[in-house]
Structure formats: C-alpha cells, structure tokens
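For this view, one protein chain was removed and the others were kept in their places.
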Amino acid sequence: MMKNWCNRIAITVSIILVVWMWFIGTDGFTAFTAETARKNNLIEAKPKFPEVILEDSKERTYTMESFRGKNVLITFVYTACTTVCPELERNFAEVYQSIPASYIGEEIVFLTISFDPERDDPKTLENYQQYFQSDGETWRMARIPDQLQLKSLLDAFGVIVIPDEYDGFSHNSAFYFVNKLGYLENVLDYTDIKAASEYVVGRLEREI
Amino acid sequence: MVHNRLIRNYLIIGGTVILLMMGFGILMLLAQGGVLSLSPPSFYQYMTIHGTGMIGAAALAASAVMWYFLSQHVTLSKNIFKANLVLFLTGLVLVIIGVFSFDYASAWTFLYPLPTLSAKAWGTVGALLYLFGMLIIGIGFLLLFIDTGRAIIKKKGSLAKGLGWDVIAGKKAEKDAPEPAIIAGTMVAIVNVTALIAGATVIMMNIIHTVNPSFTFDPLLAKNLTFAFGHVFANSIIYMSVIVVYELLAKYTNRPWKANKVFLIAWSMSTIFTLMIYTHHMLMDSVMPKWMLIIGQVFSYANGLPVLIVTAYGALMIVYKSGIKWDMASGLAFLSMFGWTVGVVPAIIDATIVVNHVMHNTKWVPGHFHMYMGLGAVVMIFAFMYYLAKVDGGLKVTKLDWIAFFSYIVTMAAVSIQFLVSGALSTPRRWATHIPEWMGPALFGGIAGVFLVIATTLFIVHFVRYILQRNVKRNDLYDEKLV
Amino acid sequence: MMKLAILFYILLLAPGTREGLESVMVLHMFLQLPLLILVGILLHGNRDWRFLEKWNENGVAGMLLAVGVLIFWMLPRSLDDALTEIGIEVWKFVSLPLLGFLWRNSWRKIVGIFKSFLYINFLSMFGLLAWLYLGTPVQICNNYLINEQQIVGAVYLSIVLVSILYLLYLVFVRGLEEEAI
Partner (left out) sequence: MIQTVAWITSLVFMLLITFIFLFVAMKSTEKREYEPIKKKWYKARTFYGITLVVFMLIITIYTLRELPYDQPVYGKGEDPTIVEVEALQFGWELSQSEFKVGEAIEFHVSSQDVNHGFGLYDEEMNMIAQTQAMPEYTNVVYLTFTEPGTYGVLCLEYCGLAHHAMTYQITVTN
C-alpha cells in the first residue's frame, strides 16, 4: 500500500517537473526557438537605435537622428546573399507597395542596412536597389562603414551574423519597426507579408 | 472471457455517431439540392464533422468487431481496449468543440497548410483543438493496434506467421493455418500502425506549423503522408469488420470457412496493396514521380482481386445451396459482401489515370466510398450488432427490422448512386452550392437519406433494446440457438 | 562501472571536449547529448537502487521524466540556449545523465506495450524532426549555420530508417521475446 502511494506521488511529481521544465524553457510555451525568444525579448525591451553613422547608396552620411519624427522599417542584408536576402527584400518591396502612398516618406521610411560594409559600397547598393525598385529616398539602402558601430547595432537588435565557409553569412531575418523617437517597437515575421503590412498600416493610422 | 459490456459500449457509441453523421450528410445534400439554405461556413463545418465522425465512429465500431472475435484466439488487453474508448471520446469532444465553437472547417483531410491558412475563417485555437483531438484519437487506436500486433506475435511467434507465410511457404500444413480472425487482425495491425505513424507525423507537423508559421514543410510530402494515413485507416475499417462475415456465414451455413493457401495469399496481397495504393489519391499531382502514379493505378486494380476472387467468391460459395436460415444478422452479413464487391467497381474505374483526369474530386469519389462503406463496412457492423443481440441477449427481431433492412438497401444504394451520377455529370466534390444542373441528384440523395436515417434508427433501436434488457443470462449460445 | 561513468563525465566536462563538441551542431546533438545519457546509464549499472523500487515501482514515473527531458532537448530552442545561457548549459549536464539513469531504471519495469508505443512514437517524432531540419528554408538554430541543420536532419532520417528496418526484423522474423523492443 505504502509502495503504491510512493509510486503515485513520483508519477505526479514527474509530470509537474516535466511541465515546469518545458514552461521555463519555452518562456511559458510562447517561444520554441531562440529566434522567437529573441523577438519576444526585443519587443519587450524596446532598445534604442544606437548612434551609428550610415552611408547610403547616394553616398550621403547621416545618423538615425535625421529620421526623427518618422517611423522607420528596417531589414538587414548583404547583397552577395543568394538565398534568404532576396526573398526578404522581395517581401519588403511588397510591404512597401501595400502602404498608402500618402504615408510613404512622410510617416514612414524604409531602410535596408547591409552588414557587409566591405563589399557593399554605395555603388553596389545602388545596383542592388534596382532589383527591388527602391527609389533610394523613401526606401534607402545603406551600410555602416564603422565595424564597431555596426556591431553595436547588431547586438542591440539581436541580429546574429555568422560568416560561413563560402564568403557568405548565416543570419536571422525579420522586419524591424522603429518608431518616431528611434526606439525599436516591433519585430515582424518577414514571411508573412500580409500580417506585416496590416500591422504597419494599422500602426500609422493610429498615429494620425 | 469476452467482455461484452465494453463491446456493447463501443458499438452503441459507434452506431449512434454514425447515425448522427448521416444527419449532417442529409443537410449537406439538401443544401446542395437547393431546398435548404445553409451558409457555406456551416456547410463546411458539417462536412468536416461528417467525414471525421464517420471514419472515427466506423473505425471504433469495427475495432470492437475485431476485438470480439480476435480475443477468442489471443490474449488482448482489456485495459488498452478501455483506454482506447476513453481517448476516443476525449478526442471527439475536442474535435466537436474545435469545429462548432471555433468554426474549424478544413475537411477531415486537413491538407497542409489549410489548417493554418484559413483566410481568417478560423483561428489557431480551433485548428489546435481539432488537431490535438485527432492526435488523441490516433494515440488510442495506435495503442489498440500495437496491443493486437503484440498479442498475435506472442501467440504465433511473428507477424509473418500471423499472416500464415509459413503455410504459404509449405513449412506448415494448410489445416494449421491461422484462423481468419488472426489473419485479418495481423493485416490490420500492420497497416494501421503504419498509417498512424504517418498520421501522427503529419498531425504534429500541422500543429507545429499552426503554432509557428515560419516553420514550413514540403506540401507534397505532407499530402503523401496525409493520404497514407487517411486512406489506409479508412480502408482498414472494412478489413476489421469483415471478420464478422467469416464467422457468421460459416456458423449459419454450418460450412467451414477455413484459411487455405489462396486465402492467405489474398490477405498478404491486401496487406501490401493497401499500404501502397494511397497514391491513387494523388493521380492529379503530375509532379509526383510517374512510377508512383502508375503503381497507384496498377495496384488499385490488383487490390480488387483478393476481394473479387477470394473473399466475395468464398462468401457466395459458402451460401450457395447451403439451406442457410436467413435472419437479420446473416442477411446483413451477406448484403455487406455485396456492398463491398459492388463498391470495388467504381473505385477501380476511378483509379484509372485517364478516367481520374476528368473524375478526380468529383462526386464520383464519395459515390464509390459511400457504396463500400455504407453498403459494406457499416453493414458488417450492423450485422454484428444483430448477431450479438441474438446470441447474447436472445432478442427477437420484429417485422419492423426487416422493413428497415430492405429500406436500408434501397436508400443506401440510392445515396451512393446519386453521387455516382453526379460524378458522371462532373459535379465537383465538396461544394457548398450547386448550379441548377447539378441539384437533381443531390436532392434525390437527400430525400433518400431521410429514409436511410429512419432505417438506421431502427437498427440502433434494436440494439438499444438488447442493451436495456434485464435478467437475461448473457452468454454465447449461438450454436444451440442458430441451428 | 561507476568510476568509468564519473571519469567519462569529467572528460565531457573538460573545456576542450566541451567546446569542441558544441561547436558543430551535429556533434552537439548526436554525440554530446547521447554521451551524457550514456553517463547516466553507466552510473546506474546493474545495481538495484533500493529506494527506486518504492518510488519508481512500475517504471512509469521514471519514464515520464526521462521522456520529458528528452523532448525538452529536442526543442531547437534548448540547444541554442545551452550555448548562450550558462543556466541551461548546467541543466544539460545535470538532466541528461539523470535521463540515462532513469531510463535504465525504468525500461525493464514498464509494460511491454508501452515500450512498443515509445519506440513507434520516436519513429514519428524523429521523422518529423528530419523533415523539419531537412526541408525548412529558415534558420532554426541561431547559433549554427543552415547547412549544419541539414546534416542534423539527415542523421535523424537515417536513425528513422534503421529503426524501421530493425522493427520490421523484430515483428516479421525474430518475434518479440520479452524485452526485445
């Protein structure tokens, strides 16, 4: 009888332990990959876009300060990428097209940042723009020439970039929504264009 | 030794769910026939519950048939049998909540990525409830079939011997061949464990995708696994239920229906073909490897052979000039063999690639499976119900039962044939609304369906009367009572 | 046995082997994790472990915990976190030997049908993981390259195929003498 009791208690404790372990390990069943966990943390933490100097395809240099008063939607790419980046940018272009024209440039600016400053000089970026019909003004493409500054941005926004053996990078991808004050407000799934553009349009409408 | 109470619970739950699902079927046909206005969301919810419920309930009742006869030869676990019922009911509740409270309607085929990409018709919760419900039902059945397989291995040594391969190879005499119940049990254990592995994988995959849509999977592989699960599982219903035909007709005619070499080969063929021919659901996916599609046709033809040459033929031979005493049980058993055989015909026709090219996903498809399910598998289950009521409860049938018997034949045939006619008219399958040219057969089928439900209700009422009987000494006295 | 287990454990803990094994995804998943489980199995050895007779009488409690831990380590998140969060890394070195220990203790105690169920369950789970890692275009683990992910998928797939062949051999040829599967 006693034995039976012990066994039952052990089973209950096991179940509780397992559920507790899964719960802790997945932030309460919300994040099953490190990537989701990272996004959730970012959305919670709302880091400020650091003071870094951008150099865009028209060879202009500026900081995020110049976008003060406008929302910025950001992606991170490198132009030599043949796999995820083109898809990311294509989807980015679709989001761009789905935003009412009156908002573009006034309420929101699109910004593609390259994390490969060595190869992605303004000339390369200008070339790259043409594939996605980016105008270089309301949708800018820029690099961060200073490696240290670049690293501070990637760290702040949780972008993980690992060089691979073929001169490329493995990296995680998303749309980053930075608000008018320069704080990261949301990280959007780049594969779900509809949801992303609905979020952005809704967000802009609320502000007006 | 035989746990009749559990068996009765299985049958009454299975039978009642089948009856209710017929109701949804009628509503759909009447809506398509243009006399009932049903909103498309409701139509597709009914369609989802109709498919899921019919397959689930028929499989549940059929597994009771198998369990009853198989447990006379091997030691099956009663606890597992009980657990399966509990898990089935739990899963069923989740499925019902998912469909009716959360508007989930992806059809019982839930082709990836439909459960997630519903065009906002239903949310994550509905999809998860449905998928977890299916998973739980699947776990119950998986346990049941593992238990079946293990029991057979324990008794016979291996599944190969359960299928009588040693007899086929000539190592053992024909008279020592395994009993038909064991052969069928082995076959079903093999195909259903395989199907449920595929099913669990694809259901888990859909769950993962629903929770995290950025994890994507190959849709073609998903389709393959879904059909490998659905086709095999649905098919196995008839292979479980047919045991009752073997047992009943042999007893009623007093002629032995023993396994011989041809019989064994036929069942081994069915085992292999049933696993292979799910590809006939994908004949219209030209991206599939061509050889797989040709296999789909060739083996679908071949899969007709065991039933046409051995099972149905055997049934005819055993009944022919036997002086059999017809009652409801034997009548239904004989009818079910007819239903199965006749249902094979449109199935084979549709598995022909050139025909499939213009008939796939028309109402021809429900036409053929309503025939061999409605006139075949389900009738076997009813036969078993009447048999149990007679031998275990000593319950007499009334004239009403016989009226129900004949109206069931006519109305079920009418329902199947109206589907086939619709199919020949190119009416697409799973459409909430029909153009006027297509409405006639659907309306006809809906009306026939009403009478079908009445007939089925009478079958169920008879069984309920048996369950409610008191003070009857329940035992297996068939030998005295029949002859 | 026990000494061997401890020695093994220390070896795995040594910074050199640890970092070496963790730097490649497939080694991390299919060498380090199984070796840690092996430590637990060796630790258990053939001893009776009296107190577990009471607390793990029919093996269900131990098996539940063991399977729970195993599934936890199959979540892509856990593998990533083990590299970046020290707490999870410590948990790895604690939980996996525990898993092996409990597994060894429980496997002989649980009823045959649950062994079969677990075996078959892992077929479909590993198959699913193979499908996920092989097919998905997105990066599942942030700390490893995409092509490493695919090697992991391929290993999962091969495990599934071998297990299926073994299962077929058991049920068709050898039969199930108790404890076989």
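Every chain is named by a letter (A, B and C) in the order it is written, and numbering of its residues begins at 1.
Quick note on the criterion: a residue touches a chain if its C-beta (ideal position, glycine included) is under 8 Å from a C-beta of that chain, and two chains touch if they have at least 3 such contacts.
What you are looking at is a predicted structure, and each value in this text was computed from that prediction instead of being measured.
Although it is left out of the displayed model, the omitted chain contacts the following shown chains in the full complex: B. Within the whole complex, the absent chain has one touching residue among B:71, B:297 or B:311, and that is B:297.
Among B:125, B:168, B:308 or B:439, only B:308 touches the chain left out of the display.
Across B:9, B:72 or B:109, the single residue that touches the chain missing here is B:109. Considering the complete assembly, chain B touches the hidden chain via residues 40-41, 44, 47, 105-107, 109, 111, 113-114, 117-119, 121, 218-220, 223, 255, 282, 284-287, 290, 293-294, 297-298, 301-302, 304-305, 308-309, 313, 316-324, 326, 334, 337-338, 341-342, 345-346, 349-350, 352-355, 357-362, 364, 420-421, 423-426, 428-433, 435, 437-438.
Operating definition for what follows: only the chains that are shown with their structure count from here on.
By number of C-beta pairs in contact, chains A-C lead all other pairings.
Averaged Cα coordinates give chain A a centre that lies 50 Å from the centre of chain B. Those residues of chain B in touch with two or more other chains are numbered 214, 216. Shared interface positions of chain C, defined as residues touching 2 or more other chains, are 137-138, 140. Chain B makes touch with chain C in their complex at residues 77, 80, 142-143, 146-147, 149-150, 153-154, 157-160, 193, 197-198, 200-201, 204-205, 208, 214-218, 221.
Note for the complex: chain A touches chain C at residues 2-4, 6-7, 9-11, 13-15, 17-18, 21-22, 25-26, 31-38, 83-84, 160, 162, 164, 170-173, 191. By the touch rule above, chain B contacts chain A in their complex via residues 211-214, 216.
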